[in-house]
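I have a structure I would like to understand better, so I am pasting it below and will then ask my questions one at a time.
Right after this comes chain A.
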Amino acid sequence: MNISRLSVRFGAFTAVDEVSLEIGPGRIVGLVGESGSGKSSLAKAVSGLVPYTGSVTGAGRVQMVFQDPYASLDPRMRIGESVAEGLPRMPKRERAGEVARLLELVALPAELAGRYPRELSGGMRQRVAIARALGASPGLLVADEITSALDVSVQGAVLNLVRSLRDTLGLSMLFISHNLAVVRYVCDTVAVMNKGRLVEHGPTEEVVADPRDPYTRTLLASVPRLVR
Partner candidate 1 sequence: MLRHLVRFVLSLAALLVASFAMIHLIPGDPVRAALGPAAPVELVAARTAALGLDRPVLEQFLVYTGNLLTGDLGTSFLTGEPVSEVIATRLPNTLTLAVLATVVALLAAVPIGMWAAIRTENGRGRGTEAAFGSITGTAVAVPEFLYSIALVTVFAIGLGMFPPAGKAGPESFVLPIVALAVGPIATIARISRVETLRELGTDYVRLAKAKRLPATRLYLRHVLPNTLTATLTMGGLLLTALIASSVLVEYVFAWPGLGLKIVESITQKDYPVAQGVILVYGAIVLLVNFVVDVVLGLLDPTSAIKET
Partner candidate 2 sequence: MPRTPSAIVSAVLVALMVVLALIGPPLWGEAAERIDAAAIMQGSSPGHLLGTDNLGRDLLARVLVAGRYSLLLALAATAVGAGIGIVLGALPSVLPRRGARLVTGLVNALVAFPGLLLAMFTAVVTGMGARGAVLGIGVAIAPGFARLTQTLAASVAGADYVKAARMLGVSRPRILSRHVLPNIAEPLILHLTQALGGALLGLAGMSFLGLGVQPPDYDWGRLLFDGFARIYLTPEVAIGPALAVALAGIGFNLLGDTLARRAARTAAPGAPVAPPPAAEASEPVEGAVLEVRDLTVAFPGGVTPVRGVSLTVRPGEIVGLVGESGSGKSLTAAAIGGLVPYPGTVGYAGLRLGGRDIAEMSRKEVGTGLAMVFQDPMASLNPALRVGGQLAEVARVHQGAGRKEARRRAVDRLGHVHLPEPEKQAGRHPHELSGGMRQRAVIAMGLMGTPQLIVADEPTTALDVTVQRQILRLLREVVDDSGAAALFISHDIAVVSELCDRVVVMYAGRVVEELPVERLADGAVHPYTRALVASLPDMETDRSLPLASIPGTQPAPADVGPGCAFAPRCALATAGCAQERPPLTPYGKAHEVACWEAP
């Protein structure tokens, strides 16, 4: 999939400034940057949630998973109904089977289909949101800060899930996070945004070990590290 010279403007303010980015099949591209860098606007543009100029090609259907696990599921819908929303038309029984399969894919028990979101923890809701997105067989999954509202002890499981989905389904993903360590762990390549512009994009190990752009260097130097 190819993003070419994409810009997002809100009035006179340019949130995303001519960003070009390629996401290969079965690859996870990490998008990092600080607040106001334009990374979330880019994600919304790619998902078709905000108007943009430029082009996004070859993605097929794009699905998005949001940051806040408490806002992304309709409180009045059972988990099963939410997950089934993206499924094509099919008989009822088949549908229930599909829902069970999708829940299994995100390592959740099928019984959860009959529950309401309020009965689930944040980490479980985030898995449900991923399952719902997978139901639409997306060409690209946009994950917008999907673990930043979660505790560290459950974050790991969601990150592992993201990686296993790439490995088993060959899913392409745009993974947005402010947390460089998380991006480094999950992503194949890393794109760095600053003030609406893409300042660097390269294979994860390369960007982390040998950043070209001074801003990337500042960012890397600022990441808190566990003192050993």
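Assume a contact is a pair of C-beta atoms (placed from the backbone, for glycine too) under 8 Å apart; a residue touches a chain by one contact, two chains touch by 3 or more; residues count from 1.
Candidates were picked such that all candidates are chains of the complex that A comes from, given by their letters.
Keep in mind that what you see is a predicted model, and the values were worked out from it rather than measured.
The candidate from 1 or 2 that touches chain A somewhere in this complex is 2.
For chain A in complex with candidate 2, the touching residues are 34-35, 47-49, 61-64, 66, 68, 71-77, 82, 85-86, 121, 123, 129, 132-133, 135-136, 151-157, 159-160, 163, 178, 180-182, 184-185, 204, 208, 218-228.
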